[in-house]
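The structure follows.
Every protein chain except one is present and positioned as in the full complex.
Presenting chain A:
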Amino acid sequence: MALLSVDELSVTFGGVHGRKESTAVDGVSFDVDQGQVVGLVGESGCGKSVTSLALMGLLPGKGVKLGGRADFDGNNLLTMSQRELREMRGKEIAMIFQDPLSSLNPVVPIGVQVTEILQRHRGLKGEPARKEAAHLLDRVGIPDPTRRLKEYPHQLSGGMRQRALIAMAVACAPRLLIADEPTTALDVTIQAQILELLKELVDEEGTALLMITHDLGVVAGLCDQVNVLYAGKVVESADRHELFAHPMHPYAHGLLESIPRLDAPRGEPLKPIRGSINDRIAWADGCAFAPRCDYYTIECLTGTPALTVPAAAGHQVRCVNPVREPVEIATLETPDVTATAHGGTSA
């Protein structure tokens, strides 16, 4: 059985004070195995971050309705008490956030922030805790860790801050790591280094990683299994190579086609997906993507399309008119992260 097994997870906001309900996550299912990297991909507003917060139990209690199951090691995370969740968080499941500067406390030295977790979950105090904290910073590739422990977040570079956050997340060797767009606030070189670091942690510690991103480059470089989300539902789920070679849902197809290519002829226009995520219909009436879709037919507007297995095993698509033609993505090979990573830090 998978380490994390999410089954028909749904999150609905509103419904209090007569306000209209809106469903952010609408029956999402996926599994994450030990040592596996699973991607949740989609554009802004498709429910990626809400999914991660729901799994962590960090959504506000008021005005939020949760549905479905999320079994972590056989226990449903959605029905756990806050007390039980607090014991899990940081120890069994940890999260890495998008903006490393705002996710670190600006007036507390890095060292205190790291040792706090060690004290909370591992009972380490004083000198042993400091030693372990220095070891952790060294583990995530921060040079001169003992000095950095005394420094404040604003004295660290963006990449180092994200490394520090990762150090805090992996401090108790969690079995599941949720990374919510961990590279969005960083420049490209640092992005590659951070991805390399995450890959290393997964390989060496056997941690399961749930990678939430809108960046297909990140997916290509890191994820084993990819789930493409649209308007709160998984529209396509496949193994990384399978998805990049044969994207079948018109949305996934469009996402891959919209990536600018270096080898495209001069003057060739970019291929965007038209419209925005606001142009959608309710899933109950048909395919939410239909208004933006180039392939849609009248069959698309008769109820929610089912998630089917059209071709290769493990490849699921929620579409009545799946795309059969492959995308030309010659340049979108796995980025060579090792070439740029560890500039002078591995010495």
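The definition used in the following text is that contacts are C-beta pairs under 8 Å (C-beta built on N, C-alpha and C of every residue); 3 or more make two chains touch, one makes a residue touch a chain; residues count from 1.
What we mean here is this: contacts and distances are computed from a predicted model.
Engineer: When you check the chain that is not on display against UniProt, which of "ABC transporter permease", "Type-4 uracil-DNA glycosylase", "C-type cytochrome" or "Xanthine dehydrogenase YagS FAD-binding subunit" does it turn out to be?
Structural biologist: Record says "ABC transporter permease".
Engineer: Out of A:Val37, A:Ala169 or A:Ala290, point to the residue that touches the absent chain in the complete complex.
Structural biologist: Going through A:Val37, A:Ala169 or A:Ala290 one by one, A:Ala169 is the residue touching the chain not shown.
Engineer: If the hidden chain were put back, which of A:Arg19, A:Lys65 or A:His154 would touch it?
Structural biologist: In the complete complex, the chain left out is touched by residue A:His154.
Engineer: Out of A:Arg19, A:Lys65 or A:His135, which touches the unshown chain?
Structural biologist: Answering carefully, the residue with contact to the hidden chain is A:His135.
Engineer: Kindly state which of the options A:Glu87, A:Glu200 or A:Asp239 is in contact with the chain not pictured.
Structural biologist: Hidden-chain contact among the options goes to A:Glu87.
Engineer: Contacts of chain A with the missing chain: which residues?
Structural biologist: Touch with the absent chain occurs at residues 56, 58, 61-62, 85-91, 94-95, 97, 99, 102-109, 112, 116-117, 120-121, 131, 134-135, 138, 144-147, 150-152, 154-155, 165, 168-169.
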